[in-house]
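Only a single protein chain was left out; the remaining protein chains are all shown in position.
== chain A ==
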Amino acid sequence: MQCVVTGGNVKVLGKAIHCLSRIGDELYVEPQEDGLALRSVNSSRSAYACFLFAPLFFSRYSIPKELSFRCKMAIKSVQTVFRSLATLEKSVEKCHISLDEQKDRLTFTLHCKHGLLKTHNLSYQDSESLEAVFDKDSCANVLRAQPRVLVDTVAHFPTSLEEVTVTVNDERMWVRNYVEDESERSKVMLTELCLAADEFDQFAIKAHNSITFCLKEFRGLLLFAESTGLPVSMYLDEPGSPVVLSVTDSVLEGNFVLATLSDDRSPPKSNRGADAEQPQPSDDFMNDDMDSYLIAMDTSIAPGPSTSDLPAPPVAASRKLPAPNNRSRRHSEEEEEEDGEEDLERPPDKKFRSLFFGSVLPSSPLMSTQPVTTQEVLASDSEDETEAE
């Protein structure tokens, strides 16, 4: 693998890494035919981000034809390479990314002004592919705005605020701070901003929905969008389905998929969109390593190894896991009720539905062949209760 990034694109790449570092601790790198994919997911699997840099983004992009390679690495170490965005812009002329498979190192070489050469040989782990299953096109509502509009909007909320609620109708979008506990509403400051439809480049509303999601990751994307000047599109649906935020231009695409709070009051509905066309998991999805196929799994239903610490399967060739559609909403509702009192002590993201991940499986014949029975329940409303205790 050989990628060369030059000029201002080095800074864009650096920004994307910084942006991903707000999501999770690990960076998943996957050179694909259609570009270099950089992804990250948070520990509770409620936020996922992916940047795809098209081959044209690079002044040179060559990946091994035969061998598919993917890896994950500590995002902190990659951040070190792009530590200071200011100096990146000032001094870096060229960034060379190459893979040394003999030494198992991913090498970032920065060619700087005055002939200074910075070489970072970073270790990596083989990993499964990380891909959230989402379908922007099936979302009922699509909004697109210049980054400035949204940056100015979120600027009114304190950095300590965890979540915001976004409500849309045919003419307007409201953003307000989310207050978890209704009884506290009278004690806290409530902030609400209203944006008229004409502030947006696109404002297509089919359903009047109100969703709540984490602000931190949203801010992360806005930072990127602002520095690159790219408009931000928001794809939002009913409460409980993820909101997708994306930035696109001709050579790059960034998608942030954030879980939204589910609305317990609404009656269980059948799932829609991507989840509706659910291919049955086929028999070869099997493996004794849970991590390789269930990135977001509900351990309260299928207690299993923790999803984060397992070594990645050694074999990388694979296929994608289809999206599950069983969200077991009834089950989660019961769970929510049972654990009502604990809610206060839990971190806020616990109530988020984890995202559904399609993942890639080792297809090695050496793998165990027992069928996986818990396949359908990939996620629930909260993190593992047993783990929390």
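Convention: contacts are C-beta pairs under 8 Å (C-beta built on N, C-alpha and C of every residue); 3 or more make two chains touch, one makes a residue touch a chain; residues count from 1.
Quick note on the criterion: contacts and distances are computed from a predicted model.
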| request: Could you tell me which of "Outer dynein arm intermediate chain subunit-like protein", "DNA replication complex GINS protein PSF3", "Cell cycle checkpoint protein RAD1" or "Multifunctional methyltransferase subunit TRM112 homolog A" is the UniProt name of the chain missing from the displayed complex? | output: "Cell cycle checkpoint protein RAD1"
| query | Which of A:T6, A:S43, A:S68 or A:S91 sits in contact with the chain that's absent? | reply | A:S91
| query | Which one touches the absent chain: A:V4, A:A54 or A:M73? | reply | A:M73
| request: Pick out the residues on chain A that sit against the missing chain. | output: 73-74, 76-77, 80, 83-84, 87, 91, 105, 114-123
